[in-house]
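Removed: one protein chain of the complex. Kept in place: all other protein chains.
As written, the chain order gives the labels A and B, with residue 1 at the start of each chain.
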Amino acid sequence: MQLIACPWCGPREEVEFSYGGQAHVPYPDSPAELSDEEWAHYVFFRDNPRGRFAERWNHNAGCRRWFNAIRDTSTYRFESVYRLDDPKPVTP
Amino acid sequence: MSTLFRTTSGGRIDRATTVEFTFDGQTLTGHPGDTLASALLANGRHVVATSVKYGRPRGIAAAWAEDPGGLVQVEEPFPEPMLLATTVELFDGLAAHGLPGQGRLADVPDSARYDAVHAHVDVLVVGAGPAGLAAALTAARAGARVTLVDEQSEAGGSLLGGTDRLDGAPALQWVAAAVAELARHPEVLHLQRTTAFGAYDDGFVLALERRTDHLGTAAPKHLSRQRVWRIRARQVVLATGAHERPVVFADNDRPGTMLAGAARTFLHRYGVLPGREAVVFTTDDTAYDAALDLHAAGVRVQAVVDARPGGSPQRREQCERAGIRVLSGAVVTGTRGDERVTHALVAPFAGGEVGAAGAIGCDLLLVSGGWNPAVHLFSQVRGRLRYDAGRGAFLPGEELDGVVVTGSAAGVADLAGCLADGQRGGRAALARLDIAPTADDRLPAAPDPVVPAAPLVLWRVPDTSGAEGATSFVDLQRDATVADIARAVGAGLRSIEHVKRYTTIGTAHDQGKTSGVLTSGIVAELLGVPVQDTGTTTFRPPYTPVAFAALAGRDRGRLFDPERVTALHDWHVAAGAVFEDVGQWKRPRHYPRPGEDMEAAVLRECAAARTGVGILDGSTLGKIDVQGPDAAVLLDRLYTNLMSSLKVGSVRYGVMCGVDGMVIDDGTVLRLAEDRFLLLTTTGGAAKVLDWMEEWAQTEWPDLRVHCTSVTEQWSTFPVVGPRSRDVIGAVFPGVDVSTEAFPFMTWRDTTLDGVPVRLARISFSGELAFEVYVNPWYAVAVWERLLEAGRPYGITPYGTEAMHVLRAEKGYPIIGQDTDGTVTPHDLGMAWAVSKKKPDFIGKRSFARPANADPLRKQLVGLLPVDRETVLPEGSQIVEFRADGRLPAPPVPMLGHVTSSYRSAELARPFALALVKGGRERIGDTVHVPVGGTLVPVEVTGSVLVDPEGARRDG
């Protein structure tokens, strides 16, 4: 059972959190102007890297706040968590 | 019965007390402090069971959890299969029998209690042997929060099975002092009979504490029998010791064959002589201690057979002084005997070649092939192992952030070294926590270690028996042999993981504690590759078997899954409601009267709502308070229809879709104020919808000034439904003008009842005139009873979820998640009217523009009427279509869709159904077929609204 550090509540067991997929995928400004393919890309396609990945997490069982995290998908290690209004950390 | 093989003194048993137990139906005696295994050996009994595949007799081969052979089934006090005789503590009344492989689960419920406890510590020490105690003392003395767990009944580890001395006194005196000191530290938790069975990320370790097993029938019933400790440690010190490794030879499974260190443990800890005449076969120095100790205890040691060409000069000298014959450069090639070993076959061994064997009589054959550090937990947390060719063992091969390995688990061989290494480990853990060790962190004085002669790494003795390895057992429990490994390698398997699956080695209860490294060595030998390249199979939790009951803990029976109930639950129970599970909620499904089955009750309840008045506990409906200047903006973006145009005091039905345009929930929205709405969601969708709204509000539109708060349990909700509902509401709330003109459909009004705020809303989920009553649940029972009282003249009838479903289905109102499945758009449901064309965008809108969304063959919600007016179509039934010639198409018969809801209707006086059907609306009037129990039932496709399609009844 991993610990995930909620930016507000501190480290809690992973079962208190839910996963929200890739971070920094904004809702398109004008969906109507997108082609079907572009729209499908927004709806269905996400990156799937091996290694560092910027993700969204929600502390469901605690403060119910969304936050972002950089996690290594090959080790599951959380390298950092950051608030939604923080910029995506620059990773080496 | 006398216990012939019990020593006259010594050991950790209570000789003053005798306990009786039965094994294989025979009544035997032992002492508190015994294990079942030691008590059996004290009675001269080595054979425990026959083997699973070959039916060969098997006995006790080790003294603890590494024993591959001695599986038993406990029958009394409670049936439990597949326990090791070596780890079952003896108690009065224990009844067990030997087990060939699989056991028998109890056929009665286990009445014992199980639980879990969370612990947070600075330092967790696993193992209370010399290294673990030293580490725990170091950490405790520094004031750290420490937990020390150990799997044995008492602390001491290897010291329990030896004759070591510390500070000039028996080492166990130091152990007792260490335990007493730990008990004085308020931040130390010391748990014996507690096996750390799993190590995970972030210092998380699971340990099983056997709290009352050893008490047998005297176990207090109010205590949990076993407890899972969920330990979160900032640092973990592993002092898990080492397992002795056997050497494989022909017929090495014959009872009486035992690890040398185990024999020492039986002697010193339990006061048991495992035999009268012993042969000791070894490849290193440690087995000599067993030979010398057994000799001193009166066992005739016939020979020490040392595979090393030069043996061990210093050990040879010790043996000569004791009069024990030592055969260096020799091996045991096999055994003789019937049920138990009678002879060891001993032959010269040089340059890998075995000479002619001679037989030496013995009833005990001790074996030692060196020691495997217990690296299981280290490996479970992905610690890399390295192979040490000198010892023939895998050792921790790297430093991990939160884990320190000490003592013999790290390859330290002698007592002084283990103590010092334990202290080092404790200090290393403290250093990582920035805690300073104390100055008085003293270690006991241990004798100077004697440098042993170099061990020989010998996995197996070449088989000269003619059996070609077929009786040379690697995994005794799985009956897997050297021949099996050779067959696996011969079949082309190279990976140790594949060999494991092919041979099943290491898959039994002991998970290869004695066989794993042997297999790596033998595979490497057969392939001609270094053992490091072969590696080990993956170590996975649990280290020792854990009962599912222990893992379930408190979460069983009533506490298995929380039952959520409304404020009216007791009333429902008293009214004889039959409940159904809706998520975690318990909801009344119907209220049968005496003699009524569900169908009759539901027909009666529906009729009441359509012709008189019914009342439902709808409190489980999800409710969300949405507040803020931008509340309407958020709702406009999330609902398919326009919510900002809703007037304060009014109610609107709305649908929410995902970005893919598929319906995720529906419900009604009350506008409470310009900046405030109350959303009603489905019972099952309550949490999901709030999460959905929060997700968008927090992550996508943080600029919106709006807040969403769950008020599901803030409001009890009672729909009062039917043509007479106005009379009931008017009677209970005389201050409210309930006329259609003053209180129109889809509006709400606030009022009070005896000073208590009440909200009324004209919302109908049945098509009938209806009022929903909202009140703080504190007053739910009182208000419900007022409504019942007022409704009595009209025969007010409480109805359950089944009638609710029938009433809504008759009106074609879908249940999201029942009539939809995540591939259904509002248009498919015939709800294009609920999709705004004015709004430039909302969640899901862009997906509606996909060409596939306009496909006329999409599945659409329609009604179905069985032509026979009798059959209730099973929900989930498939729908098929006949060809023009009136016959079924050839298989595979194309499926048109499926039945989503199906009921018997009091109003229609016939069964009906809702269904998703390809191009369904175009098929209205057609006849299609539904296979039901082997026949094809013709059904007419209709519109989805079967009762009052004009909506004439909603105003009464």
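Basically, a residue touches a chain if its C-beta (ideal position, glycine included) is under 8 Å from a C-beta of that chain, and two chains touch if they have at least 3 such contacts.
Here is the rule we use: contacts and distances are computed from a predicted model.
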{"item": "Which of \"Molibdopterin-dependent oxidoreductase YjgC\", \"Fe-S cluster assembly protein SufD\", \"Na(+)-translocating NADH-quinone reductase subunit D\" or \"Sarcosine oxidase subunit gamma\" matches, in UniProt, the chain that is not displayed", "value": "\"Sarcosine oxidase subunit gamma\""}
{"item": "Identified contact with the non-displayed chain, of B:336, B:688 or B:707", "value": "B:707"}
{"item": "Candidate in contact with the missing chain, chosen from B:744, B:777, B:919 or B:956", "value": "B:777"}
{"item": "Candidates B:394, B:473, B:543 or B:585 - the one touching the absent chain", "value": "B:585"}
{"item": "In chain B, positions touching the absent partner", "value": "113, 115-120, 145, 220-224, 230, 232, 554-555, 558-559, 561-567, 569-570, 585, 625, 627-629, 675-676, 705, 707, 709-715, 753-757, 776-783, 786"}
{"item": "Absent-chain interface as seen on chain A, which is shown", "value": "8-10, 12-13, 15-16, 61-65"}
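In the analysis below, only the chains that are shown with their structure count from here on.
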{"item": "Separation of chain A from chain B, taking each centre as the mean of its C-alpha atoms, in whole Å", "value": "27"}
{"item": "Contact set on chain A toward chain B in their complex", "value": "1-3, 11, 18, 20, 26-27, 30-32, 34, 36, 39, 42-44, 56, 58, 60, 64-66, 76, 84-85"}
{"item": "Complex contacts: residues of chain B adjacent to chain A", "value": "200-202, 204, 230, 232, 659-660, 691, 694-695, 698-700, 702, 840-841, 845-847, 849-851"}
